[in-house]
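Sharing a structure with you now.
Of the protein chains in this complex, all but one are displayed in their positions.
Here is chain A:
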Amino acid sequence: MQFPGRRKKLIGSSQNDLYDHCLQFYGQPPLENISLTEFETFAVERLKLLKTVENLGVSCVKNSEQYTKKLDAEISRISEYEKRRKDHISHFILRLAYCQTEDLRRWFIQQEMDLFRYRFNDLHSKHKTDFLHKNNLKYETVSAEEKKSLQDKLIASSYGLSGTKVEEHDVYKVPFQDALDLVRTRKVYLLAGNAYIPHHEIVTIVLNDFRTRLSKALAMTARSLPAVQSDERLQPLLSHLSHAYVGQDYSIQKNIGKISLEQIDALSGKSFPLCMRHLHKALRENHHLRHGGRMQYGLFLKGIGLSLEQALQFWRSEFVKGKVDADKFDKAYAYSVRHMFGKEGKRTDYTPYSCMKVILSNPPSQGDYHGCPFRHSDPELLKQKLQNYKVSPSGTNQILELVKGMHYQLACQKYFELTHNVEDAGFSLNHPNQYFTESQKLLSGGRDIKKEVDMSQRSQENPASVTRPSQANSKQIFLDEIQELSDPS
């Protein structure tokens, strides 16, 4: 008989005891004091790690050798204790930033689950069992005799199980309520209310547990958030974190003037992502776009290389065809175009929106054409649109499946692959301008465009950046790391 109540509590224990396992369920929040620098650095580093997890999950098959090797390379080499402490603290900081909306929570849970799965699979078998016991998971291992007597039944129920595997590896006895996915599909042996789960499948069960716990925790965190947000030191960082785009931001214009206005119509069909193609079409048809659309499209055009003069001409010529005469345009709209280029007001050089930003902020309403069509369009309309753009029915279905699974950027990537007739896009889509650049690269047949990112020109008022002006050194290191991340190898 087991008495789960009797556990020794470790109070004020030595360093080693607090982080005695490399993996944890994040049940208890950290209780120490840390500096603001550490707060920020830890958070950003974990965010980068999660973004890497996301990108790798998109470009490789999860848990394949390639995936594991790449993820291994990303985890830095510092002392085990430091690593674990950082892991612990950074996770909880990110909870604060990502608990606020359904979309953020979903993203965070997905990446944390993928990271956890990678790390769990990496554990030695003994450590896996240690982890289960330490976390009160009522998963007993089945005795050797019982395994032998049930051997045939186990092999007939579980995928990929052979006689030797049953003998050599552990089989876990789990209450069936904790293994619903396996029960539902009848991929497990059931006896007396217990599911008999072979070692290689226990991770699914553990992951479900992880997801449930994290989901509940995030809901609770959201409720306590107002108290945290009232701290002025933390509030700006947390709000930036959830929209942080850690990659090339296309703020520095390259190839200015290389695009002529006459090319835009053709380019919109060939090299624009669906959102921008949609916006361009709407602009041409209605001779007007609302603010959200003007921002999203206008900044994109800036990013592909339109100069201010070109942009003004472009917008004016289109608006004038509609209800706006030249005078009104100059009075009302020209200002905002110049504003986009940083020539008015705060003189902030706005950066073109990343996919994250387009998907997560400012959802379109009636009369709007901005946003991400994969996220914001009704699937039926999306299907029609894709068919109009001559996407094959099977391709359309693949895209719709991805949309159903909420993988909007992957759906756009698939759209890229289908419209450019390639098997593999060869990049992880994060930014509409990235789509454009990659498309142009593909169509012109090679790496013509050199990547020049002028570090010194990165504007300090850049709202997408999370650096602080006062920490020049760490900023430089940070920027270096960003550069590494955004360079597709």
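Quick notes
Keep in mind that, in the parts below, a residue touches a chain if its C-beta (ideal position, glycine included) is under 8 Å from a C-beta of that chain, and two chains touch if they have at least 3 such contacts; residues count from 1.
In this text, contacts and distances are computed from a predicted model.
For the chain that does not appear here, its UniProt entry gives the protein name "DNA primase", which is one of "Pyruvate dehydrogenase E1 component subunit alpha", "DNA primase", "Proteasome assembly chaperone 1" or "Phospholipid-transporting ATPase".
Only one residue in the set A:Phe176, A:Tyr335, A:Tyr389 or A:Phe427 touches the chain that does not appear here, and it is A:Phe176.
The residue from A:Leu191, A:Leu381 or A:Val422 that touches the chain not shown here is A:Leu191.
Remark: the residues of chain A touching the chain excluded from display are 1, 153, 155-157, 176-177, 180-181, 183-186, 189-194.
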